[in-house]
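One protein chain is absent from this view; the other protein chains keep their places.
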Amino acid sequence: MSIKLIKDHPILDFGHEEKKMVTFTFDNKEMKGFEDDPIAAALHANGIQVYRITPKTERPRGFFCAIGKCSSCFMIVDGVPNVRTCVTPLKAGMKVETQKGRGVLKSEEGEER
Amino acid sequence: MDKLFNSGVLTAERIETVIPPRDLWKTKKNGLVIIECPQRIPCNPCYESCPTGAILPFEDINDTPVVDYTKCIGCGRCVAKCPGLACFVADLTWGAENEALMKLPYEMLPKPEPGDEVVCLDRIGSEVSQGKVINITEPWEDSTMVVHVVVPKDRVMDIRNIKVVKNNAR
Amino acid sequence: MQTTEILVIGGGPAGLSAALEAASLGADVTVLDSDLKLGGQLIKQTHKFFGSKAEYAGTRGFEIANFLFDEIEKYKTLGKLKVFTNTTATGYYKEDGVVSYMVGEEKYGRIKPQKLVFATGAQERLIPFVNNDMPGVYGAGAIQTLMNVYGIVPGEKVLMIGAGNIGLIVSYQLMQAGIKIAGIVEAMPKIGGYWVHAAKIRRLGVPIYLQHTIKEALGNNVVEGAVIQEVNNCFQPVGDPMEVECDTICLAVGLTPTCELLWSAGCEMKFVPQLCGYVARRDPMMRTSHPDIWVAGDAAGIEEASAAMVEGRIAGLSAVASLNHVSQETFYDRSAEYHQRLENLRAGEVGEKIRSGLSCVCCKQWG
Partner (left out) sequence: MVSKRVDVAVIGGGVHGCSTAYHLAKKGFKTALFERDYISSGSSGRSAAGLRYQFGTEVNIRLAQYNMKCLKSLGEDLHYPGDLEYDPAGYLWIAYSESQLAQLEKNVKLQNELGTTGSKVLTVKGIQEVAPFLNTEGMLGASFNQEDGHINPHTLCFAYADAAKALGVEINKKITVTGLISKGGQVAGIHTNKGDWEADAVVCCAGAWTQNIGRWVDLDIPVIPERHQILITEPVERMKHPMTLCLDDGSYWKQCPNGTFMLGVGKEEVKDTSFYASWDYLEAATERILPKMPILEHIRVVRQWTGPYGNTPDFQAIVGATPVEGFYIDCGWSGHGLQFAPSVGRIMAEIVNGEKPFIDVSMFRYSRFEEGDLFFEPACI
């Protein structure tokens, strides 16, 4: 899938060409995004809009405030739930997953209980 | 009518107040500025940008601009500086009898080029006429263009924008 | 534990101005910002600012941010200023005088400042309508972040809710990015933002639906359209609802000050509708009822960035003065200049709301 970037802009130069493109996975699908861009922004560029499913009413939620305040974009990142993806920088090899419900605490050994 | 004005469109009696003095306008080479800034807001870059003092000093920064048209040289520096893109220049002396030259602010893509045929738009973006771009300047080198467009003379008080139609758009 | 003379929470226009003012007067300053990039809302603004020369009028917001960053770098090099991004202040412990913070998502720390400037900005308001939580309904700030900071297309066709300055400006910015605007919906009979901003967007052919509101976002998992509704002066529906084609709904229905830390610090707070929420009572130097805490910018009441920068300067000046780092002459000169600038910015009709709001929360001096 192509990444939806603003290629030409009358005022701004985003310097997309100079940025480092890295590979990450979203629900085990491989995707590309710019390193250190917020995870949520990278997902949006890949056409992903649903980031989590709420616990009680199972409604889809996505990007909303982009300043780490609203909890709409919580996802599981490298196994850690409730990560504010709008203010967490993307790194190469990150494993990003849709968070269904509240997220599960894991012990140090990484096993789910 | 008020509803239209309340949505950001200058309407009849208010348009009268921004028209430069007709006699002077008809003969002034390079044109005169039309400033459509009817609301008192804290802003004065038009005054700061004017090289001839045609835009009179602000007693209160919230004042709306007052123009001394005898000093205006139609240079278009205010056109490019105004944060509200509310300044336009119309040169009635330009070209043929039924033509006029307008200098309009422009910050969109695609960028027009000299020679382009463009669509001229009014205050609500409706098509008014065709126009021909003869020049593009960037007075402050800050990405705000001043597009010089040849338009029908009788439509200078309607035309406020252009639509650039590129056949070979990407 | 880390210490600093002055801790500024928030690296937007107000916070950076406060930090620069304080650093310029020789204080040792630390800035915390929760975002990945410094500059708050400034870095998302492609339009030219209003105001006077002193507030960089006629310069685009992101360029103003660049001026501030250059100065920040200068003081960083001099060792007077430390800046931490991706660092969220999570609490203020009044009796310990300690600010706790979180770096990224897991690392915690704390810092003990002598004086504090809270420039925590604002957050987006939400309005009730069916499916307002659906992906594709985004805050205006979020849309600006996506398209103006990261250059990512937020959607193909956007319905804008709210014709205040933010709604108008973001609509214009969307069009600059090549995105279509389905229309701008405004419940009031008149646009709330500057008239010239509306004129700019109108002449691009964008309709502004005055006295309309959004009823519903349509779609299954993501926004696939919207239903809008005309309303009368009492906000009661008039006529039939209308379906609008869009894939994104942008909420620009106002901001509310971010004031949690002020509450936990025990600052005297007051609900002031004109300032858009709870704000701290303050003296003319932006000092709150807590003698070590100042407030500036949108956290002190929603206003333009130009005013936020001046408020930041005042707060920074006063905080340093309380450490006896400033000569009386400098203090009075700068203070007089900043207050004159604020007065000018707030003098007109559009400043009326701010003036009446401020009259509810400003005290001459703390007793």
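Which chain is which? They are A, B and C, in the order written, and residues in each are numbered from 1.
The rule we apply is simple: a residue touches a chain if its C-beta (ideal position, glycine included) is under 8 Å from a C-beta of that chain, and two chains touch if they have at least 3 such contacts.
If you're wondering where the values come from, they're calculated on a predicted model, not measured in any experiment.
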Contact list for the unshown chain, restricted to visible chains | A, C
In the complete assembly, which of C:Phe67, C:Tyr93 or C:Phe271 touches the absent chain?
-> C:Tyr93
Touching residues on subunit A - with respect to the absent chain = 55, 80-82, 101-108, 113
Please identify, in ascending order, the residues of subunit C that touch the omitted chain?
-> 91, 93-96, 98, 100, 102, 105-106, 110, 264, 266
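We adopt the following convention: only the chains that are shown with their structure count from here on.
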Between A-B and A-C, the pair with more C-beta contacts | A-C
So, in whole Å, the Cα centroid of subunit B is separated from that of subunit C by 32
Determine the centre-to-centre distance between subunit A and subunit C, using the mean Cα coordinates as centres, and give it in whole Å.
-> 25
Residues of subunit C that touch two or more other chains sit at 60, 176, 178
Listed in rising order, subunit A residues that touch 2 or more other chains are 8-11
Residue ranges of subunit A touching subunit C (in the complex, touch as defined) = 4-6, 8-12, 14, 16, 34, 36-38, 41, 44-45, 49-51, 59-70, 72, 77, 80, 83-84, 86-89
Touching residues on subunit C, where the partner in the complex is subunit B | 47-53, 57-60, 63, 163, 168, 175-176, 178, 189-191, 194-206, 208, 210, 306, 344-351
Can you list the residues on subunit C that touch subunit A in the complex?
-> 34-36, 46, 60, 62, 86, 88, 104-106, 121, 123-124, 133-139, 141-142, 145-148, 150-154, 176-178, 221-222, 258
